[in-house]
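In this view, the complex is presented without one of its protein chains, the others remaining in place.
Up next is subunit A:
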């Protein structure tokens, strides 16, 4: 089995494990068959001729290992990368009147900063490595945005870092990788540091 297929198999295994822990056997069967299809499809194509897109949930330079790993895999399969950096935001958060007034201005400043300091260097890093890459800053809840993007782009894989998955908050409310493991529509790779 080539490395990519092994890697896919690991993705399948991970999801399988998660579903078992959810004790939803009906879902496991459906999910496994679906993932199986995806593996076959991927296996059937030549790595260098892929039209695949990988979605990379990129936090910042501390998550460089996620990007590096995704770049490495993309180079092998010829996939392109779609890097998204999500600024956590809830439309239901409460703001003061002053914050309401300044929100548009602050949003422009925040997204501008994230674009120039985080996203642009990440995209350039991938492009410099010879991988086709683009990126986008999004506002919202990370898991929701990543899933939505993966569906919209018909992406074949998601890459996410494991960071933040061990804290008390993550244990209570769930972390991004665990959330993706539950709802991701495509195989999801959780890259350890």
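Methods note: a residue touches a chain if its C-beta (ideal position, glycine included) is under 8 Å from a C-beta of that chain, and two chains touch if they have at least 3 such contacts; residues count from 1.
As a working rule, contacts and distances are computed from a predicted model.
Peer 1: Write down which listed name, "ABC transporter permease", "Hydrogenase-4 component E", "AzlD domain-containing protein" or "Alanine or glycine:cation symporter, AGCS family", is the UniProt protein name of the chain that is not shown.
Peer 2: So the chain that does not appear here would be "Alanine or glycine:cation symporter, AGCS family", according to UniProt.
Peer 1: Among A:85, A:125 or A:138, which residue is in touch with the absent chain?
Peer 2: Counting the whole complex, the residue in contact with the absent chain is A:138.
Peer 1: Among A:103, A:124 or A:151, which residue is in contact with the omitted chain in the full complex?
Peer 2: A:103
Peer 1: Which positions on subunit A touch the chain that was left off?
Peer 2: 87, 89, 91-105, 107-108, 110-111, 138-140, 148
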